[in-house]
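Take a look at the structure set out below.
Here the complex is missing one protein chain, while the rest keep their positions.
Entry: chain A
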Amino acid sequence: MLETEELKKVFKGKTAVEGASLYLDKGESVGLLGPNGAGKSTTISMISTLLKPTSGDVRLNGKSVIKNPSEMRRVLGVVPQEIALYGELTAYENLKFFGRIYGLSGKALETAIQRSLELVGLMERQKEIVKTYSGGMKRRVNIAAAMMHEPEVIIMDEPTVGIDPQSRSHILEMVRQLNQEKGLTVLYTSHYMEEVERLCDRVYIMDHGKIIASGTKEELKSILSSEETVWIELDRPYPEFFKELQSFEMIKQATETEKGIKLILPKGSRVLGKVFQASERHQVQIINVNVQTPSLEDVFLHLTGRKLRD
């Protein structure tokens, strides 16, 4: 339904996005994952026709939308990262305005407003001024505004940034419903791994302006199928112990965390015995040891050498 081909964007000589090719099938929920500054927002700005790419193409049902963006804009709803609302107006007034600019009027407009408010669970508080809302409520109205014209594709740019867990959970559930029950095609960008794992069928991972991996969650995790992750929880940091572990040839990657040490090992490697011996030598107090199957976070770490929220 929607695809991009080798999208590139250069700002004042600096390449923000390079060679970004991705596709979305109808009714699919796709995640675009990457740390801050990875190029996610620039990519979705190009896809949503807000930004002209330096090179490459965006196609909707096989037709390029670069020169003629109106077709794309008709079927597209965008939930921006910012709270793109008029703070001095009520939620109802905001939605009324956004409905009007899509040509809605009279009963159709009123129906669209009530439908959108119901979707985001703000029917009761629709007449309150938006700037008096909590962060989570503002985010919900932000989504409702993008839903006024019943788009077929919705692009959400980090829609849960800076909100409380309850509102976040509400929004995630809403997105899931939109995708699974109403068949909406969703492109969801986030730097929260668990959101993408929960919502998306397929994932693109971006870093430094490039898509470095893509596939279903299982496909991505299979990158690490030959590996396993071992968490060693310690009572306090032991730098000498960590240094010794890093020198073990069998350990592919060792990372020091707040609570202990994370090791990525080849599957089936018998290195734990040596780890315990080293802990004896350094008089390390181990509280817990946990062997995990890989997560997307591990895949990201493996691919980029850094954490998603770094």
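The working rule: a residue touches a chain if its C-beta (ideal position, glycine included) is under 8 Å from a C-beta of that chain, and two chains touch if they have at least 3 such contacts; residues count from 1.
As a convention for this text, contacts and distances are computed from a predicted model.
Selecting from "MxaA protein", "ABC-2 type transport system permease protein", "Neutral metalloproteinase" or "Electron transfer flavoprotein subunit alpha/FixB family protein", the unshown chain of this assembly corresponds to "ABC-2 type transport system permease protein" (UniProt protein name).
Considering A:Glu6, A:Glu88 or A:Glu240, the position touching the chain not shown turns out to be A:Glu88 (whole complex).
Set against the missing chain, the residues A:Leu7, A:Leu22, A:Ala38 or A:Leu51 yield one that touches it, A:Leu51. Not every partner is drawn; the one left out touches chain A at residues 48-52, 70, 73-74, 76, 78, 80-86, 88-89, 93, 97-98, 100-103, 129, 145-146.
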